[in-house]
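Only one structure is covered here, and it is reproduced in the block below.
Every protein chain of the complex appears in place save one, which is left out.
Our next item is subunit A:
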Amino acid sequence: MLPETLQQWLEQALAQLRCRRAEASVRAELEAHLSEQYGALLARGLPAEEAAAAAAREMGDPVLVGGGLDRVHRPRPAWGQVAAVGALLLAGALLRCAVDREAAGAAVNSAAAWLVVPKGFWGVLLAVAPALLLLVLAARFFDITLLERHTGKLYAVFCVLAVVCFTAGARVGGRFYYGAPLALLFLPLYAALLYRQRGKGIQGLLTGCFGAAPGLAVCLLTPHLEMTVLLGLCCLAVCLWCCAKNWFGLGARASAAAVLAGAALAAVALGILILNGGTLQYYFGRLQAAMDPASDPMGRGYLPLYVDLMHRASVPLGQGLDPAALAAGDVQYPAGFVFSSVFVRDGYQLSYLAWRLGVLPAALLALAVTAVLALLWRAALRTHNALGRMLGIGCAALLSGQYALNLLLNCGLPVSGGFLAFAGSGGAMLCAQALLAGLMLSAFRLDPVVGDPALRRPAVPAPPLPEGARVAYRDGVLSIRFRR
């Protein structure tokens, strides 16, 4: 217990910290320093009061000390990242407006007409993008440490939402509409669960492995195979990162081997489910349709045929050729084949944009999405906070995986689950992506403040090398100095 003088010094210094979140770690460090300073002075024979006064003088002016620490422990605004995500949300809203406008039968025959949005769609344009941006900002100011402190309760909430989704939620195309967005929101929970398993040994490892089950179950029950695989891979990536940092305390290689073995078993189980559930026939049918769409032009081959037609009709810049005219006389397109972009709204925004405005604008949009994802990856890999790092890696991987699937879809491959990050269609999925982005930005924002002392250090640090020595060994850790 510190004497009154030093306690007052400490409180005066801490009062300068505007970010309350940093107070606990700064208090512990300054308290330890004061305690050791005071103890050293007492050991020199100074009376207690003099030692306390001398220790306070040695520490310096508490207001200046606190002010210096306050300048360091400030949340990072990172408004650039928010602006980048907001710009993509706006681009996506504009694209959706244009597609919906065309679907309503409005004539679109010049670039200028894009600016004339019929009455009724202004609400969509003015409400959708700002609402999504508000979601991003709300999640950005969310305290991510709540995820770690209330993981159990949040897991229970997730399970309840899953039950509601599967009992009362709508079904679209044979899938529960809210299943995939809900699965997207599982990843931050999983990161928080893994964060709590630090140093818990085999129990922590097993909890980490089986903790992914609720999210994967939601994907399987949706049913959405691509999302199951994607979410599984993202959870595996975060878990393997934990193993590499010896998070569970069992050794990096042993933990990683156990996690990979578990993942292999899960993959085998999934394979058995696919073989028994008839899903394989479904995907074979889609693959067949993608390879030979003309074999079923009015069924599974419709979308691959139409997307291929849009690609062929696209020009580098400007509106593309009339698909109906291009397809005239082509036996692949039977009578009754509908040439309407209405059916390519969901998932094919890039192809639609290439056809409507040119290949270059579509490429620009794709580049913009890639750039924003790269920005999020960079921030995720540079954050010092362990929870932020896990959450960042998992969410960035999930968003990137969805984007990669979307690119494959726009190339004509028979995949689903692809979604243009922040610029796609589908309200629930956009909301989920906005929340994910906001949570990632919250972690990055608090990185300077919520330091994680156990982030990258091994359980036993390297022993200090004696003067002139090149080799030292202690507690199973070998240190070698290769150069001065």
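Note that a residue touches a chain if its C-beta (ideal position, glycine included) is under 8 Å from a C-beta of that chain, and two chains touch if they have at least 3 such contacts; residues count from 1.
The working rule: contacts and distances are computed from a predicted model.
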item	value
Complex member absent from the view - protein name from UniProt, among "Helix-turn-helix transcriptional regulator", "Cysteine desulfurase IscS", "Succinate dehydrogenase" or "Inosose dehydratase"	"Helix-turn-helix transcriptional regulator"
Given A:L41, A:M59, A:L225 or A:V238, the one touching the chain that is not displayed	A:M59
Which residue of A:E4, A:E36, A:D143 or A:D330 touches the chain not shown here	A:E36
Touch with the omitted chain, as defined above, among A:L69, A:V128, A:L216 or A:A263	A:L69
Residue numbers in subunit A that touch the chain omitted from display	25-26, 28-30, 32-33, 35-37, 58-61, 64-65, 68-69, 71-73, 382, 384, 448, 451, 453-457, 461-462, 464-465
